[in-house]
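The complex appears here without one of its protein chains, the remainder shown in place.
Letters A and B mark the chains as written, and numbering starts fresh at 1 in each.
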């Protein structure tokens, strides 16, 4: 491990943002994996005698339903736990796909320049003309609804986030003499890209990846909110919000619980990404000595 | 200056045409991947196969894809956006009523978001290294972790349900008769006709959705402005201004802020584009009769003519905002308007 990497790691672990963010992410992942053991009920199980129950601590609450029930008498807490599975599944898969596609195009465009760069840049321009939500809606109309379609849509939309930012960073790295030196040492283009350029942009890629996971959670929530993601009976946070919105007057907590779940998850990814950016961005470190 | 601005706008428009062509082709192809049959969905159950075929022909859906696209483009050139399968009305007409509502919402939301963001950014900079900066930073992180559509729901919960002080459905109270549209922008029309009751009601209805949208923009503007100010304040010309004995306040306002504005303006341009995306769900949640609401209805009903037309309108809006931001950038950055 280079001293630079070690110092960067130390700065990351000294950053309260990264530590808190990672802890929250770990908790969310644990909940998602252990949902069958943690959930007090089956998330689909309806208890029509106990609909719209408030949380256990509120007046009229029942200990059996810690966060109350929805309009069909389903356990809110259990649905929340299972919802984490959908959210994290989409986040991990979509962010990975978008990162791979975006980074590959950014490396090729930024390194070779010329017409390759022109082509990729125009592609990004076209994509950037769409507000992301609009493109997502259109894609899901075309592809049909479904959680894997949502993942595909996010990959097809958000590769531009990676591509735009990484491309300009690759261009900066490309101008460094050590890239020219690698070529003069006899490296092929592929060797130069993978051994000299990619490691230099990796910190930025990790940061963007973390932020993208948060964005993916939000997009999944939006799509399941409008009914374009999971099947209507599957527990997803967006579905829960859409259901609970109908009965918001009688049972506001039904909305608040999934909103809080989304808030905490997205906050965790944002904090991690933000902390990593501060810890890894060499410009921030040198210009302000900020950790 | 103004001639150069016009030149820039002209060039922007020229560049927008190929982008819009690509965008429309993209939308067209994606929508034709559709597994479900929009015609079948729009007819009552039990309609005969012959009925469906007739309808399909009426909408031109039986032709090969490139032919459909060329026909659509040709009609588009004459301003004909086709007929909505679901609403059975002219798409152009639907958009004409919805567009001013969305523009009004975005204008108010953007103005609010930028104002809050700039104020917050300046405050963060003024309090740099102190607790106030940390508090604002944490606040921004919190605000950013909740997307606009959830803010919309939370705002309704807070100011519509728990403490019912604000209206949250539609553009105007149902007991006020909608005045005959002049521009379609309620705030402008009401002022033009001196209908202060309409103005007040329209503003009240705009408040919550605009705040929901502003929350999406303000923290980003705040952070970018703060960090650009921190970068700029280290520049040589700022040091040199201080060494000339220029008072600190003047140094910040005259020398630092104008240079720090450049990256902030770029960010606002990108965010304004995203804000149009944000309006989709916010309008739906507030039952606000704008483009977003139209889009969601169209998506739910697989109303292809509406989806592709509205999608294209959004792209035109984004490109328009980008051009406007470019002109603003030009005004602030002399490097672009003067030959080196």
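To be clear about the criterion, a contact is a pair of C-beta atoms (placed from the backbone, for glycine too) under 8 Å apart; a residue touches a chain by one contact, two chains touch by 3 or more.
Convention: contacts and distances are computed from a predicted model.
Colleague: Unshown chain, UniProt name, "Nitrile hydratase subunit beta", "RNA polymerase factor sigma C", "NADH-quinone oxidoreductase subunit D" or "ABC transporter ATP-binding protein"?
Modeller: Record says "ABC transporter ATP-binding protein".
Colleague: In the full assembly, spell out which visible chains the left-out chain is touching.
Modeller: Computed over the complete complex, the missing chain touches A, B.
Colleague: Which of B:118, B:172 or B:241 sits in contact with the chain that's absent?
Modeller: That would be B:241, which touches the missing chain.
Colleague: One chain is left out of this view; which of A:70, A:117, A:158 or A:196 touches it in the full complex?
Modeller: Residue touching the chain left out of view: A:196.
Colleague: Have a look at B:84, B:228 or B:259 and name the one touching the chain we're not showing.
Modeller: Selected residue, touching the omitted chain: B:259.
Colleague: For the chain that got dropped from the picture, name the residues of subunit A it touches.
Modeller: 2-5, 176-178, 180-188, 191, 195-196, 199-200, 289
Colleague: Which parts of subunit B face the unshown chain closely enough to count as touching?
Modeller: Subunit B touches the chain not shown through residues 4, 7-8, 11, 235-237, 239-247, 254-255, 258-259, 332-336, 338, 340.
The criterion applied here is as follows: only the chains that are shown with their structure count from here on.
Colleague: Please work out the Cα centroid separation of subunit A and subunit B, and write it as a whole number of Å.
Modeller: For subunit A versus subunit B, the centre distance works out to 23 Å.
Colleague: Any idea which subunit B residues touch subunit A in the complex?
Modeller: 19-20, 22-23, 26-27, 30-36, 141-142, 144-147, 149-150, 153-154, 156-157, 161-162, 230-231, 234, 273-278, 280-281, 284-285, 295-296, 299-300, 302, 307, 311, 314-315, 318-319
Colleague: Please name which positions on subunit A make contact with subunit B in the complex.
Modeller: Within the complex, subunit A touches subunit B at residues 125-126, 128-134, 137-144, 214, 218, 221-222, 225-228, 241, 245, 248-249, 252, 255-256, 259, 262-264, 266-267, 270-271, 274, 287-288.
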